[in-house]
Each structure stands twice: as structure tokens, then as C-alpha cells.
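Removed from the display is one protein chain of the complex; every other protein chain stays in position.
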Amino acid sequence: MSTRRSSAEAPRGADPAPGQPRAPEELEARFTRVRAETEARCAPLVTEDYVVQSMPDASPVAWHLAHTTWFFETFVLGPHQPGFAPWRAAWGPLFNSYYVSVGPRHPRPERGLLTRPTVAEVYAYRARVDGQVRAFLDAPAGRRPEVAALVELGLQHEQQHQELILTDLHHAFSRNPLAPTYLDRAPPPSVATPLAWLARPGGLVTVGHRGGGFAFDNEGPAHRVHLEPWALASRPVSCGEYAGFMAEGGYRRAELWLSDGLAAAQAGGWEAPLYWERRDGGWWRFTLHGLRPVDPAAPVTHLSYYEADAYARWAGARLPTEAEWEQAAAGAPVEGQFVEGGVLAAVAGAGPGGTPGPASPFGGAWTWTASPYVAYPGFRPAAGAVGEYNGKFMVNQLVLRGGSCLSPRDHLRATYRNFFPPHARWQMSGIRLAR
Amino acid sequence: MSTRRSSAEAPRGADPAPGQPRAPEELEARFTRVRAETEARCAPLVTEDYVVQSMPDASPVAWHLAHTTWFFETFVLGPHQPGFAPWRAAWGPLFNSYYVSVGPRHPRPERGLLTRPTVAEVYAYRARVDGQVRAFLDAPAGRRPEVAALVELGLQHEQQHQELILTDLHHAFSRNPLAPTYLDRAPPPSVATPLAWLARPGGLVTVGHRGGGFAFDNEGPAHRVHLEPWALASRPVSCGEYAGFMAEGGYRRAELWLSDGLAAAQAGGWEAPLYWERRDGGWWRFTLHGLRPVDPAAPVTHLSYYEADAYARWAGARLPTEAEWEQAAAGAPVEGQFVEGGVLAAVAGAGPGGTPGPASPFGGAWTWTASPYVAYPGFRPAAGAVGEYNGKFMVNQLVLRGGSCLSPRDHLRATYRNFFPPHARWQMSGIRLAR
Amino acid sequence: MSTRRSSAEAPRGADPAPGQPRAPEELEARFTRVRAETEARCAPLVTEDYVVQSMPDASPVAWHLAHTTWFFETFVLGPHQPGFAPWRAAWGPLFNSYYVSVGPRHPRPERGLLTRPTVAEVYAYRARVDGQVRAFLDAPAGRRPEVAALVELGLQHEQQHQELILTDLHHAFSRNPLAPTYLDRAPPPSVATPLAWLARPGGLVTVGHRGGGFAFDNEGPAHRVHLEPWALASRPVSCGEYAGFMAEGGYRRAELWLSDGLAAAQAGGWEAPLYWERRDGGWWRFTLHGLRPVDPAAPVTHLSYYEADAYARWAGARLPTEAEWEQAAAGAPVEGQFVEGGVLAAVAGAGPGGTPGPASPFGGAWTWTASPYVAYPGFRPAAGAVGEYNGKFMVNQLVLRGGSCLSPRDHLRATYRNFFPPHARWQMSGIRLAR
Partner (left out) sequence: MSTRRSSAEAPRGADPAPGQPRAPEELEARFTRVRAETEARCAPLVTEDYVVQSMPDASPVAWHLAHTTWFFETFVLGPHQPGFAPWRAAWGPLFNSYYVSVGPRHPRPERGLLTRPTVAEVYAYRARVDGQVRAFLDAPAGRRPEVAALVELGLQHEQQHQELILTDLHHAFSRNPLAPTYLDRAPPPSVATPLAWLARPGGLVTVGHRGGGFAFDNEGPAHRVHLEPWALASRPVSCGEYAGFMAEGGYRRAELWLSDGLAAAQAGGWEAPLYWERRDGGWWRFTLHGLRPVDPAAPVTHLSYYEADAYARWAGARLPTEAEWEQAAAGAPVEGQFVEGGVLAAVAGAGPGGTPGPASPFGGAWTWTASPYVAYPGFRPAAGAVGEYNGKFMVNQLVLRGGSCLSPRDHLRATYRNFFPPHARWQMSGIRLAR
């Protein structure tokens, strides 16, 4: 059983230099909002939906709800509020994801066997801890910057799990032949645009987080990287383009694939992106909006790194490195398709302002980069148990950038590093070519 | 993944010569009662408990509820009621356990991924089919003997699943560190009695079902078996006796074990019966009544065949063959500890009539026999799809006899053959020695 | 990894009442002959052939040669010759197959990693121990009946390994695309004869070894079994008949198969007997005589129990029980095709004396019976470590009877019980129908 964790679950270390802290009132308001948004994601669910775990890499929705709450108990209230005791001490191991230094952990593949605490109890747990955190933030002890940093970390963590709730639920629904839908309405059609190449000068660029605002520990330290001149595609690869790769035998042509990738494709019987299926002579895909015909102009998603890499080779291009991507995104506004828009499948639209133009690097679908997930030069994990967030996963994974239609907009920034193993397909992951 | 099915799930072929059929009113009353008893087993559950599947050999409670209903749709109403259509055709593959001739089947290990139909929908399904069957039994077409035989088969099948609901739930609860309880009250203490040996003459005996009443196809044909004189223990092996085997290194002494058994014990890290754990220097076991100290006088249960066999060797005895057991049970009343008593852990009581005496061969815990599960001479599976019930599982399993404290009393008889693979431990299975 | 052992490797317990012991000179001559016959089996080999282990169930030839020698050191010389020390104490664990009470054992799946001792050293080991045993048999201590019984046990054990050397080598050669041959000449053509049924009366018959001569412990005690009247096919199932089963979709028709069998067939991609392959529109099979066209009249071999069982169901018949087979073989001469004939693929000939008639129950191909391998009533394993030979394998295996074209003739008798797990296909195993 893999014990590997992907970024999806990895709440990262606190910002060592977070710049100007938020005002306490602002933080409390944000706390209330983010916690409510998590629960809002669950509005379409029935009780049964909260319990299942469709594969070891995924977690039940109830577990996500409880784990994010345990996080505030364990890293904010426990160490900082004198006399604090967790509501149910026995729940600790159940909802400790992977923090070895905190204590024992229920085996990850058995999260789906927990019918208790019930969903109602988990919501009661959330309500109780919400009240405790809010009260604490009003108290003098809760107004210290280190507490604010940890609360912010907990909220960023919670936002990661908001996206995971959707990706894990999507996977679980996909394993049910009845094809339950999360949202009944269809996503809007995509707008087809020709692919152009945006030249970038390269040179000695700075990569990583600097200055104010929150960042995870793995986004720093900022450092210089030398780039050769390069170019980025003006938009993500579309489903129609990807279907061309498939039609030309892309999944069977060994010369297009990494050796490990071909082995994964053969072992998994891959012939199309995850969630695609043939019906009545055409391709459909199962989405959070239900089973829908593939829209050729929509960005292709739910690809492994191996597929992204093979496609790029077929297309005579390559994937960008994360330094390249960050050069392209630096200074760009965080605009695009995010979870707030309520469309939970990637859609290709027109450029900013409604006019044709290059698509935002943000939103829609995560972009696989060619960069293995490793420490930046001089990287130090955050102190304490939260130092387990990111550093210990820095092997056997690849970096993704940019966020997706399932990500909250205010969770993203140009230096954000998402990471998954190369065979992972259940995330909202796509391709943006470089050359 | 094992595709092996145990008897627990195997509704067996209809009685080829069921003797006097029940009167229609009696059958309808029995139908109503048995169906209600199944639902009564679920009274202590919350919605979440219905969904999980704690291992591929077990099934979710909601699945049991739906599968037994599908059984009446598929084998009673479908073939015999003109114009009948199943309520939801798409549910067929979900609740078809293993009837290849009926059509496709959802993969067994993925039964726990089905959050839809919801529990409420499953209950509505049951209510609808209950009404349909009752109406059908009142109609002329439903009064034919072959229909009555199939309805009776469906009820016997349902009673098997009543026991499985409890054993599977027990297993699922055992995987939750919070140790949920099904019943809060403690089981009564057992009465210790000395072990005596009841001599049996052997000779040419008849084994298998004859005459009236229901029997599964695998209980026939009746045939003669020659037995040497032998003796049966007056009662099951107790927890205290089994603890003696453990204390003398029973789990580590290779000379006591079948080779496959020792391999299973080592691979599984077995050191005690399933559900036993050490606490505060003593042994406790997790039961449907919660975590309780081991009662030395209570029958030991939740043993694999391998453990039963090794214990018998240690005790200088052996397991009975199924022919021997049947000789001992023939003519004995079906008395003992059954599910109706409301005590869901095996308890040793006094003999019939409250006086000391040999324990009934029925109830309490299933008895592993030394007999592999094979066809009786001249065995013919029932005709049609229900012929898949029993015959196709006649390899790699051992026969158990007698029923348990989780079995409905009117489901048992002396010729009843239960069967499980030798490593199975999650049933209410125990030991009755022979020599 | 399976630790299961089949009879092929299981030297069984010494005869508790072997009747008249052989005269010492006769035993020594037999010892010399049998040991030489083992080495004669290896005459066609190159050094490389001795080393490989093509699957965990098989062993390298050099290992067979050394293990059978270790057997005489460990069970004859060690306990009975005062002052005896094994030649190389460090070799003990390497060549101890599964005798837990003797001491540690090299992991079975790693027998093929042993390049030392070299093949030459193994032959030197054999020569040394041969001399020691012969000298011991000449000495007074070696003339005791218990020594003679153990030497005879060792020789019977050695004869089992003679057959295994051929079956394991056959398997190893089959994994080499160059298809090495053990014997270059073609086997003779088979004589087709119509299938007839030989009626048997049933009744109370005695099964198991009685009276004089060697038998393994699992052949006793003799006991009575009641049989219904039955009939045995006059000859084994032929390749042509089996091809009919294949042509009618036998491997895909679930209704013909045990559930475990169908799972094994699907998991293994079985579409024909082991070693069969399609070439140029026809079926060929890889034999110890090389790759040869399938002879329709030859007995079909290299079948699992599952295939034999499915074929019998397709043919409207069944497999015999071992008691039935033994009734049919009792009193019949041990005539047929054995290894001494030098034809190492099963061939169908005319009846005894060259006239048409029922084929001998002995030789050609082992007959799968419908009987699980269990202890006879009153079975006691032989005393001491040799008690591990047979008893501990009495689960999850089926009995085969009759011997094969790879068996030495003087190794067989009517009570001989061979046993393998139901999925095993690499033995010379075939079908003789009953009804």
C-alpha cells in the first residue's frame, strides 16, 4: 500500500515571514467564511456519500470534514490555548492524516470503514471547534502573530481539502454504475481558439515566494534560476486535440512514452483520460455534472503526468518546467475559472475582458510541469509537526501549477506548488505545452 | 481477489422433493415475518453503518437488504408473473451476487462504494417488492407449487443473509477503533461443565435430506455412509480450554498445524481467535455486545478451520466428519441458542430442561467438521439459474454444522450444510471435538 | 507465497506394518538401482539445466539430487549410525524441503538462486552418501528392520523425485522460447478406441493399504466405504475429445465450472491444457520430446482439477472418487505406460496383451479424482520427523491415482494416493470419467 501523500492532502508549513498579518477581525471573518465554504461543498450530498473511500489515495468526505477540524484542534488550540483538551481524544488517531510526530494514525486505506463518528457527529464537532477557534481569536492569547499564522495555515489547508472533497467524490461517484451526479445542470460549451506560442526571453529569473502574504514552506526560499528562451502555448490542450493523439494510436506507440508511463498505461488498461468512455460511437466523460459528451474545445483533464508527457512528445513540444511556468505567471492576475464560478468541469473561454487573447495561467485545470517536486535551494521545513506538511513528500512526485476550476480563487498564487505522483489521474490535471 | 463464495451467501437450490407444500396463507405469513425479521436486525444501525464493506468477503448491510429483494424479483416474480418488470433495471447488476446465467455483476470488492441507491431507497425497494410478492401469492399464478418452492427458497436465502448481516457488521465495527456496539447489554455468563464423551456406534448410516420440508439441493440425495464407532464431546470447546492451547504455544508449534494453516497463521499474525485482544493483562473480545472480558466457560468462536484443526490435534482429539455429526444430530430437537434469544455471543448453558447434560448439537456456534464440502453421490444442482447456488462452490471449502446464536432457529435442521474456506474467521464458528 | 506442498515432494511416513521386510542384499541392490536411475534421468542435461527453478512449485534438478541425498543422511544415517556427521552441515537447511522439526529451511522460492554447491559437488555428495548407506546396510546396525523401513521410505521418496525431475524440467524448458528438448525422438502415435463404460457394483468396499509391502502412512488404515453402483470409462479422455470441449467454448461457459476454477482459468488466461499452443491453424504441444502436433487419440494431460471437472460436466459425466478408483484398480496388474518405456508423453495403446480392451488404470497419466485429500478414519502420521511427510498437507488438495508415463512402475500400487492443489497443471495429470 502506498503511503505516499500528494499535495492534495499536504497542508504545508507556515510562512516563515508572512509579511503583514491580517487584522484579527479580518482573520476571524475569513475563518468563518472558509469553514462555511467547506460545508457548502457538501450541500448536494446524502449521508451515504460521506462515508465511502473509493481508493486508498482518496478519503471519505466525512473524513475530510473531521480532519480539517482536527487540524485546528491539534495545531492551533492544543499548543496555544492553555488548558485546551480535544473534544474526543479517541478521535485523534482517526483524523491524523500523516503527522508521525503527533502520534498514531489510523491506516489510510481503512478510512472508508469508519461509520462512527456519524456524519451528524462530525458536523457537531466542526461547530464546536469553530466556536472554540473564534472565541480564541477574540482572546489575547489568540491574537498573537504565531497563532494567526497557524490559523491561516489551517485555512489554506482547509481550502486544499475543499478541492479534494470534490475530486474524491467525483472518483467515488464514478465507481457507481448508476452514475450519480453532483450538479444536474450541464457545463457551458467551450470556445475554440487557435493555439499560439507566447515567446519568453529566459535569463536569470527569481523563483519562489518573496514578500508579503501567505505561502507554504515549499514555495521558498526565493532563488535564481537560469532559463533559456522558450515559449508557452496560449491555452491548454483541448479534448479535441487529445482525441487526435488517441486516434493516431497515442496510447500504443511506445516511442512517445516514458518507460514507466507505458507500463502504467498497460497495467491500467488506459486508452483515454480517466472518466472517458465510449458510448454510441462517440466519447463521453463522467463529470461532477454527470455523464456528458466530450466537448472538443474544452481543456482535456484527468490525465496522469505520463499521458501529458506522451501527448507533448506526440505534439512535437514539451511540458514547461515549473520555473518557466512561474516566469509566465509572475505578475499575471489570478483570473480564470475557479470553484466560485460553479462550473466544475474545465471550460475554455475567451481571453480576459471577453476578447480573444492568451488564456490565464490560472484556473481551469492544473498544469503538469516537467519538474520533479524537490526542495528549493536552502529549503527548511517549518518548525514542529507542521514541518511534516511538505518536505517529506519531496520525491517521486511532479509539480503542477495554476489551480483548477475546483480551486478557490483566493487560495492560488504564482508561486504555488501542487504535486502528485506521475500516475495520478483523479485530479483536475491537464496540459499546457511549452517549447 | 478471491471470487470464492461461502455458504453464507449461497442460497441453495430448491428442494427437489419438498414433501407437503405450505398452505398459501401460511407461506404469505411466513414471508411477511421473515422479511420483517431482516429489517429488525437493522434496528440499531445508523445510515452510515449500512454502506461500508470491511473486506471483500463481507458485504454492506444495504447490499444484503437489496440483494435479498432482488432475489424475489429475479427468481420469483420475473419468471412467473406475466408482464413483470423490475423496479429499477439498472440495479440488477448491482445486486446480482454471483449468478452468471442471470447477467453481469458489479465487482464484489466494490460493493462498499455504492452510496446510491440510498438506504431509504433500498427500504422503499423492499416495501415495493414485498407488496408485489404478497399480491402475487394471492393470485392464482402465485399459488402453484413451483412458486411456493421458490418463495421458500428466497426466505431460506434471506435467513442466511440475516446471519450475514450480523457477521459482516461485526467485522466492520471491529475495524473501527471506537468499537461501536450493536447491543449495549452484556451477554449472560456461561455455565462451566466438564467435558464428557458420548459414544456412537458407527455402522452404515444414512446421510442427507429425506422426506418432507425444505432442504437445499446440496443436502441430497440421501445416501449411505459407513462409520467406524466414534465419540462426540458433550459440549463445545470453551474459551478457557482454548486459552490453554494458546498458553502452551499452540500458535507457534508447527507439529500441530496443517502446513497451509501455519502459513495462514503466520501471514495473518494470528495469536488468538479473531476479535480477541489483550488488555490489562487479560484477554478481551470484541463482540456485538461490545468489548467484553473473555468468559472462560463460553464456547470459543471466530476460529478458522486451521485453528480448530490445530486445537483438536493439541487436545489429542479430532474434528468430527459431517456424517458423524449428522448421525449425532439426527432426531435431536433443534434446541439451543439462536438469534431469537437476543444474545449475540455464544454462551454455554446447562443441558435441555435446565439439568446438566450434553449440549445440543444445534445453536451457539457452528461446528467445523473435518469434511471438505463436496457433492453427495448422485448430486444434481437445481435446474436453472438457482442451480448456481451451491454446486459451483464445492471445492476448497469445509463443512460446518449446527447453526449459531446468530441463526434463526427455524432455518436449521440436521442435514444443513454450511461451508466456508478454511481460513475464514469472521463467522460464529467453533469446535466440537470427536475421537 | 504458497508454502503448500504437493505429494510430488512429499515423502510419506514409513509403513507401520510393512509385512515382510526385504532381505538386506535385496534392499542394497534396490538402493543402488534406484539411486542410479535418478542420475540416469539427468543424462540429457547440461550443467545450466540443473540450476533453474521456473516457479516456486518446482525445484532445480540439482536440488532434487541433493535433497534426496540429504534425506538418507537425515533420516537413515543421522539417527541410526553412531557417530555419523553430515558431510557439509551448512547444506542441511538448503536441502531440507519442509521438515520443520528437523530445523531451518532455505526459502523454497529461492532454490533457484543457489549456484553452489556446484553440480559436480552435488554428484560427489551423492556418491559419498551412497557409499555410506551401502556400507551401513552391510553393518549389523544397518540390518535392523526399522532401518530397512526408512531406507525403503527414502527410495520411494527418491522415486517421487524422479518423476518431479522430469515434470519440473519440462516446465523450465517450456519457459524458454528456444524450446529445448529432453528427448529428440517423437513419441509413437496413439491408437484410437471407442469409449465404453465398465459397470461396477458398488457396495461396502475396503479402501486403503493392507498386508505386505511398502505403503505410505496416508494409505492407511484400511477401512470400509459404502459405494453406490457406478461405472468407469474404459480409457482416459483423449486430446481429440478435449479439443471438442474447447471448440464448444468449454473454457468460457461458466455453467461448466466450479467458481474457483473459472476464476483460476480467467486469471491464468487458460484456453487449452498447459503446454498447448496454436501453430499454423492447429494445436501443438510442448513435450519432453519437443514441440509436437497434438495427437487426437493420445490421452489429454497437464490439466488442472478444475479443467478435469469442467470437462466431465460438459461430457455429462463426473470424476471418480478415490474409493471408486481403488475398487476398479484392486487386483489389476500394474501394467501400462511407465517411465521405463522411455516414452515421456502419454500414449494410448491397445489393451493388455495387445488386444482391444479396457485400458489399465495404471500409467500413462495420473487420474484426477473427485476426492479431496483427507485423512482416512483412524489415520496416524508416522512417528518422528517423517510424520511431516503427508499429514500436514491434508487440506486444499485433491487426490490423483494411477501413476503416469513418468512414474517408475515399481513405485505404484492400487492404494497409492498422489495429491496436488486443484489449480496445478504441470504434472502428467489427465481424466478418466465415471458416472
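In this document, chain identifiers A, B and C correspond to the written order of the chains, with residue numbering beginning at 1 in each.
Following the convention adopted for this analysis, contacts are C-beta pairs under 8 Å (C-beta built on N, C-alpha and C of every residue); 3 or more make two chains touch, one makes a residue touch a chain.
This structure is a prediction, so every number in the text was calculated from the model and none was measured.
Across the complete structure, the visible chains that the omitted chain touches are A, C.
Residue in contact with the omitted chain (choice from C:Arg144, C:Arg175 or C:Arg252): C:Arg175. Here the missing chain is touched by one residue of A:Tyr98, A:Trp197 or A:Trp284, and it is A:Tyr98.
Residues of subunit C in touch with the missing chain: 46-52, 54, 62, 90-91, 93-94, 106, 110, 112-119, 172-173, 175-178, 180.
Listed here are the subunit A residues that touch the chain not shown: 2-5, 98, 100-101, 204, 223-228, 254-255, 257-263, 305-306, 309, 370-372, 374-375, 377-378, 387-388, 392-396, 422.
Methods note: only the chains that are shown with their structure count from here on.
Shared contact partners of subunit B and subunit C do not exist in this assembly.
When each chain is reduced to the average of its Cα atoms, A sits farthest from subunit B. Our note on geometry: subunit A versus subunit C, Cα centroid distance of 59 Å, whole angstroms.
In terms of their C-alpha centroids, the spacing between subunit A and subunit B amounts to 46 Å.
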